[in-house]
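Only one protein chain is missing from this complex, and each of the others stays in its spot.
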Amino acid sequence: MKKVLTGNQAVAYGAMLSDVKVVAAYPITPQTTIIETLADMQAEGIGDFDYIRVESEHSALSVCIGASMGGVRAFTATSGQGLFLMHEMLHYATGARVPVVLANVNRAPALPWNIWSDQTDSISQRDTGCIQLYCEGNQEVLDTTIMAFKIAETVRLPAMVILDAFWLSHTSEPVDIPEKEAVQKFLPSFDPGDMWLDPENPRTFGSVSMSDVYMEFRWLIQRDMERAKGVISETHTEFGNLFGRNYHQVEGYLTDDAEVVIVCSGTVASTGRVAVEVLRSEGKKAGMLKVKTLRPFPSDEVKNALRDKEKVAVIDRNFSPGAQGVWAQEIRSALYELADSERPLLYGYIAGLGGRDINIGTIRDIYERTSQSETPEDADIWVGVKYV
Amino acid sequence: MKHIDQKVPTTLCAISTTSSAVNKTGSWRFSRPVFIDSIPPCSYECPAGEDVAGFMYLAANGRFEEAWRLIIKDNPFPAITGRVCFHGCEAKCNRAEHDEAVSINSVERYIGDYGLNHGLTVNNNSAKRGEKVAIVGAGPAGLTASYYLRLWGYHVTIFDSSALPGGLMRYGIPSYRLPKEILDGEISRLRQMGLNFKMGTTVGKDISWNKIDRQFDAVFVAIGAHREATLKVKGIEKKGILNALRFLREVNLGRQPVLGKRVAVIGGGNSAIDCARVSRRFDANVTIIYRRREAKMPANAEEIKMAREEGVQFLFQAVPLEVCGNETVAGLRLQKVALKNANSSDRGQPVPTGETFYIDCDTLILAIGEDVNKEDLPRHITYKRNRVETGHMGRIGDSKFFAGGDIIDTPRTVTHAIASGKRGAVGIDRFLAGLPLGKSSLDPYRLGDSENISFSLTTSTVPFPKRNRTREVVNYSNLNPFYFDRRPRMKTGIIPAEERARSFQDVVISPIEEEVTTEARRCFNCGSCTGCGNCYLFCPDLCVKNDPDGNGYTVDMDYCKGCGICVQECPRGAIKMEFVRE
Partner (left out) sequence: MYSLNQRFDNRDIPEEEYMTPGHVACAGCGAALSMRLALKGLGMPTALVIPASCWTVIPGLWPMTSMKVPLFHTAFEATGATISGLKAAYRKRGMDNICVVGWAGDGGTFDIGIQALSAAAERNEDVIYVCYDNEAYMNTGIQRSGGTPIGAWTSTTPAKNPKAVPKKDIEEIMLAHRIPYLATATAAYPGDLIAKFKKARTIKGMRFIHLLSACPAGWKMPENLSVEVMRLAVLSNIFPLYEVENSEIYRQTIIPEEIVPVERYVRLQGRFRHLSDHDIARYQEMIDQRFERLKERFDKTANA
């Protein structure tokens, strides 16, 4: 069934179709319409879940962790400041190995106050052990939400579905809503195994562990995060087979003969697709690489996609003060493993912070600058920043 | 995967399933709790060494037969001592510091009467002993010795010059304090044990001491003190002067004494009070004359109080100078005395003041004590301060003779006589078994440094477990008073004074069961584990457990951290901390 949905509605449909049992809700722009939609779904009996109206994002994730420890599928959604407040519990969810799924609508961090798109919120959760799945369109948002549960539950790690503020969250697109039965086939009811608080089998979860074993438990997180790379691919394939829509951790567009490959994520990828076409029509050998997963980072796929390319331009709608664009850092690290002869030059660009538009012109500028440069500058270039 | 040189945990996160019981926290400890069995002050004070805490507990639970059986381990006459014992136990009762002392005497009386009313009997020890023992004197000491020796299987023959057994219990104590049917009931139980009574037989006269010596393997002598003391005052030879013991004997034999209308009793002891109260019952006007102050009277304070209520008058700090009258007593001339060096510990020495005065009287009763009549005893006996000299268990020299009761150096009360009889019985038992009779040989039965023997506290595990017996007497500070609410002592029912002055009926009204159980519940059961559960319940380390042998509680030393909460929260001081190097 096709329906015109905003990205936020798509998230809500994805969660509902995944048969979540507990939803924790706390409002924050631009996420709020996700939980509003879920509230309506619950009220109308479309979704069979407990809807807990918490007093903070910290509690929202805590409720989900508690619910997951009780053996059910749990979901919440947030943005920007809310995600920052959740930060502690993201680490906690990973440590507890609960497959909670949350949606994050990318929002710029305060101060100054700003509610528009910026990946710094989710990027800041990079090291929490939460799987991060970036989406380009509303269909992908819905599909990714469903897949996120499957991935999270397979590797017993939390997962985050990420969509840009307003570009997706409040923008309507026609979305194919899968049938519930079909989704259930893809994502059967949650089986917590023995990872729940069972009074018949009383165990203590999360005991103090000294330095002789702490590292082993942390290593298990790393092992399963590595394993998640394969699980994500398999899940993409399985989903594609069932629903006819294919997703990839890394997806190239006209990269084969590209002299400059523009690397991006989220909605920038859809703009990038058009921009590459425009540049190609002008005879310029542009290509684009969309990266869907920040964690686990698909370094092999990135490496293979960019091997022997001349130049790579990474667009970061985020930055890590003092080190700059995070995607650029990640990709630079992946490329380090290539031989000198295979390794492209990498150019980092900071663009679109706080919802500033990244349009075809922006991408064309980035292409031109990269194409004309012989060697990358020491620092990332802040695109379109005045007075610089 | 990479760089792993160690086996990783099998669970995804730190899920604990191993019981913490593998962690022996006992190693943290530097001191540990030990269950102890300390001496309750009442038992320590009791000449008979009764397990007061034990029988109180049983009585509180309505288990009167068990209570009775517990008492008679140490005292064959609970119905008697429940009436006539001066209950020094109550003076030492820790409960006095909390509210009021427990009425131990009343509870004992009820238990004793319970035994009589239910016809409870004692079974002799099945072990039969061939040896024969003679008991000379059927007073409380002799009867007690015969009770134990018979219990242990000996052949026992009791000689007494009187027609009926009981000694001073029968012929001295007036029946308003000890009704004859109670005495008879208690003694008949002894008869049923198979004692051979030879009443109306005076040893040394009807049968020679030599013959006794020849016929018996051991002899217990407890004939009492009967030599009357007299006053060296002018006119003491006049008619109308009576000796206290003879006077009481006459009355107890049911004869009408020759008594005037105005009786003066000289003396300050219990027999002076008995004489005065008996005289009141013959409608005489009675005055007790005592040379010191009331507080220094040897008589029991309750007896003094009851005498006064019955109309007995008192004259203190006076001594007789002359018995006036022609042939018969017509009055007394007295001199006032002052007391030198009188203080809390010293009764003070009376010194004449020179001030004299006169009182009217027609009968004078001398209640100034009796001495041992050495002529009534075998020649080989030696004396110390006019009492028969004995060893630790009443043995006279190296002979087969043992002694007890009023002829030896012990306070002259029924309970002390019972204690001496018990000690003598133990002595004879050991003597006949060829065991040593030194002081330390009694240690297993003694309570701390007390001379008294307690079989119940030292040999019985009913009703409380007995572990790690200490020599310490429990005091109030060893208890946790929080666990005892405050409740008044039971009111002993006493017949109104005018009524009792007209009758020889028991002056005390027997308590009813409910009063007794309520009173028994007031007992702290000092120093004993009653299994209240506090140590178990308050242990943060779950290491206090029911003893598998049913012996109270045990502490699992594998886990005990030595916090001492169990000691602090034990209501009764039955646990202590012991510093240990482990």
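Letters A and B mark the chains in the order given here, with residues in each chain numbered from 1 onward.
Assume contacts are C-beta pairs under 8 Å (C-beta built on N, C-alpha and C of every residue); 3 or more make two chains touch, one makes a residue touch a chain.
The structure presented is a predicted model; accordingly, all values stated were derived computationally and were not measured.
The hidden chain makes contact, of the residues A:D40, A:E88 or A:E234, with A:E88. Interface note: of A:S209, A:S233 or A:S371, the residue touching the hidden chain in the full complex is A:S209.
Interface note for the absent chain: among A:T6, A:T33, A:S68 or A:Q324, the touching residue is A:S68. Hidden from this view is one chain, which touches chain B at 9, 14-25, 28-29, 57, 60-61, 463, 482-486, 521-525, 530-534, 536-543, 550, 552, 556, 558-559, 561-565, 567-569, 571, 577. Contact between chain A and the unshown chain involves residues 21-22, 24, 49-50, 52-56, 58-60, 62-72, 74, 88-89, 92, 96, 196-210, 213.
Here, only the chains that are shown with their structure count from here on.
Put simply, the C-alpha centre of chain A and that of chain B have 91 angstrom between them.
The part of chain A that touches chain B in the complex is made up of residues 95-97, 156, 195, 203-209, 213, 216-217, 219-220, 222-224, 226. Residues 1, 4, 6, 8-9, 12-17 of chain B touch chain A in their complex.
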